[in-house]
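Every protein chain of the complex appears in place save one, which is left out.
Take a look at chain A:
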């Protein structure tokens, strides 16, 4: 086990800067997820930790030792790839034991370790087979087994579940979580799937355009996104972004939305410019409730589409004066039908305000 430290890491491919000035420390035994859209630099960052990509500038430390120039095989890491990357001409057992064989470890020791890893992953009956005879899920188990056998200081996962179907993905996700609990090894996990990130991570690092946008525990990021990008990226269904205006009214500042404008929220600590400040209201679908549209603090809207998901329902509603539909998530079944007029009420404790640059504005709801 080892800690991993990235100090001002940057990577350029020619004139393209894939990773810019990333600093991060990952504690011993921590499971950190790099999350971001494709092209955000998360895989490049992981590959630099692995030694598969040269580091343009900055320092990489694993277990306190600088690793920039150390060969991938000597970094004490093991990696699980998206395409599994099994050696096609070798059996499962040979695949898993390859690294130890190359290190010249005694055969008995290799076989014992392969058997142990196979037992953990319940793939004992596959040991004699070739990769082409395995299903996707089995292949990924073997790839993980190959990593376990090496007893690495750090596990690296590069979108390991992306090639699996949804059911299998959920199952493997749980297995990886259990594996982390069991081995207690430092793990870095790259994904673009926020569900994987939310469920697996001790800490999520959200990357965008080669930079860290925000890092923290999954719920922290979910509840307190520092900017519009993080708010929009985490959470399914996505956060609603509603154009709004802050206007002063007596001692408080009110938030006006829609045409004609309704003053739907009041803030105690936000100061609006004279004549109003244009902002964006970020509100998650589960922070909106349906109320009587005639209420003064309710925002009237028409139901456009209703989706019944069994445990919950999604309402897509049109607010007059807004271009985009607003998504509302309701528990259980819903009796609302298309074209019906409803009132939206935003949970004042769970709304986010973003300024023109997408940065979060500190806001506290006024006591009602």
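General remarks:
One rule holds in what follows: contacts are C-beta pairs under 8 Å (C-beta built on N, C-alpha and C of every residue); 3 or more make two chains touch, one makes a residue touch a chain; residues count from 1.
The rule is simple: contacts and distances are computed from a predicted model.
Comparing "Aspartate carbamoyltransferase", "Sugar ABC transporter permease", "Formate dehydrogenase subunit alpha" or "Outer membrane protein beta-barrel domain-containing protein" against the UniProt entry of the hidden chain yields the protein name "Sugar ABC transporter permease". Only one of the listed residues, A:77, A:92 or A:117, touches the absent chain: A:77.
Interface note: of A:66, A:89, A:224 or A:359, the residue touching the hidden chain in the full complex is A:89. By the touch criterion stated above, the residues of chain A touching the omitted chain are 50-52, 71-74, 77-79, 81-89, 98-99, 102, 146, 150.
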